[in-house]
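Missing here is one protein chain; the remaining ones are kept as they sit in the complex.
To keep things simple, chains are lettered A, B and C as they appear, and every chain counts its residues starting from 1.
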Amino acid sequence: MTLELKEAEYNSCLVISIFGEIDMGSSPQLRTKVIRSVNEGHVNLILDLTSVDFLDSAGLGTIIGALRRVRSQNGDLLLVCPEERIQSIFMLCDLDKVFKFYLTSNEAVDAYKGINSL
Amino acid sequence: MTLELKEAEYNSCLVISIFGEIDMGSSPQLRTKVIRSVNEGHVNLILDLTSVDFLDSAGLGTIIGALRRVRSQNGDLLLVCPEERIQSIFMLCDLDKVFKFYLTSNEAVDAYKGINSL
Amino acid sequence: MNGKDYSSGMVELRIPAQAEYIQLVRTVIGEIAAIDPNLSLGRIADLRLAVSEAVTNAYREHTRQNLDDQIVVRCDLTKGKIEIEINDQGAGFNPNEIPDLPNAEDPERLNHESGVGFSLIRELSDETTVETGKNGTKVRLIFNLNNG
Partner (left out) sequence: MNGKDYSSGMVELRIPAQAEYIQLVRTVIGEIAAIDPNLSLGRIADLRLAVSEAVTNAYREHTRQNLDDQIVVRCDLTKGKIEIEINDQGAGFNPNEIPDLPNAEDPERLNHESGVGFSLIRELSDETTVETGKNGTKVRLIFNLNNG
């Protein structure tokens, strides 16, 4: 019923790794975490969905809300999502056009480094 | 729904390791295996219950039937059962007086060696 | 087990309209689907998601209407298909009047955190029918077993 959330801080960004099922019941936990992180000044976020077993529309909505929050602070949100099954849920909702997907969290971190070194 | 059964043959005995849930639906599979083994001349059996997640009264009955079968051929049946939860089901039915329990399959194999070297 | 007829394979599950029980429905649906060997893991995931969305909608409606009634899920594993019915006692809705969301390219899209549940249900199932009215809503989903 509860998500496990782990975080790793880099110079350029904050990685939040999510373990478990993101649904209507558990997504508020993720929302709270994102809001807190943005308030602490982390506007370049990575959500690592590698260990997410289930994602529903409430979870998608929370991730959309996270993107809106960081964008409004001139930040960004990248997704680590190697699981095709999870990625396909974004695609069904046309949200693959809204998010950037990476296969590993290293690749996503590198993407931020690239941007920041411009 | 199906059990996984593995076997290992020793000079003195045959170890049948059981993986999964032993219930009314799956226990016939174990019964068949035991009958076949006895028919092939293996009368000293070890049932390794280490990886059994669930055992019901139909499973207990099948194990009782196995003991009867090997005894009628002057053989024996030893149980490997490190899981207290599974062992307690035998105890609730007073069957801990009927079976000999070992913590590892090595110990059970050694028990047969002891008997055979008498 | 292929080709076995599960024609009397009807399971009914009634749950309280509480968030804790939605995960239970997903588990049950996943287990039932696994009884028939003709459904791939991917398709079982689709089924779990579609049912979860419909049960979540039923839950939300019971919460909105302050209803203590249970939500009833029926799952019928018949030869060739799996049919699931999600029933609530809410006030109904018009599935054709669910507002369209802004285009994915439109920055406005980010202001909508909800509203994709029903279209997900339709996309994932082979067939979706809705009977809805003042006395509640019945969403019926069909998943064919053989076309993957």
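Quick notes on this structure:
Here, a residue touches a chain if its C-beta (ideal position, glycine included) is under 8 Å from a C-beta of that chain, and two chains touch if they have at least 3 such contacts.
None of the values given here were measured: they were computed from a predicted structure.
Displayed chains that the missing chain touches over the full complex: B, C (touch as defined at the top). Summarising the interface, subunit B meets the missing chain with residues 1, 21, 23-25, 54, 56-58, 60-62, 64-65, 67-68, 71, 85, 89, 92-95, 97-98.
Although one chain is not shown, part of subunit C still touches it, namely residues 6, 8-16, 18, 20-21, 23-24, 27-28, 31-32, 35, 68, 70.
Please note the rule applied: only the chains that are shown with their structure count from here on.
Note on chain placement: the centre of subunit A and the centre of subunit C lie 26 Å apart, centres being C-alpha means.
Subunit B and subunit C have Cα centroids separated by 44 Å.
Chain centres here are Cα means. That of subunit A falls 50 Å from that of subunit B. Not a single residue position of subunit A touches two or more of the other chains. In subunit C, there is no position where the chain touches two or more neighbouring chains simultaneously.
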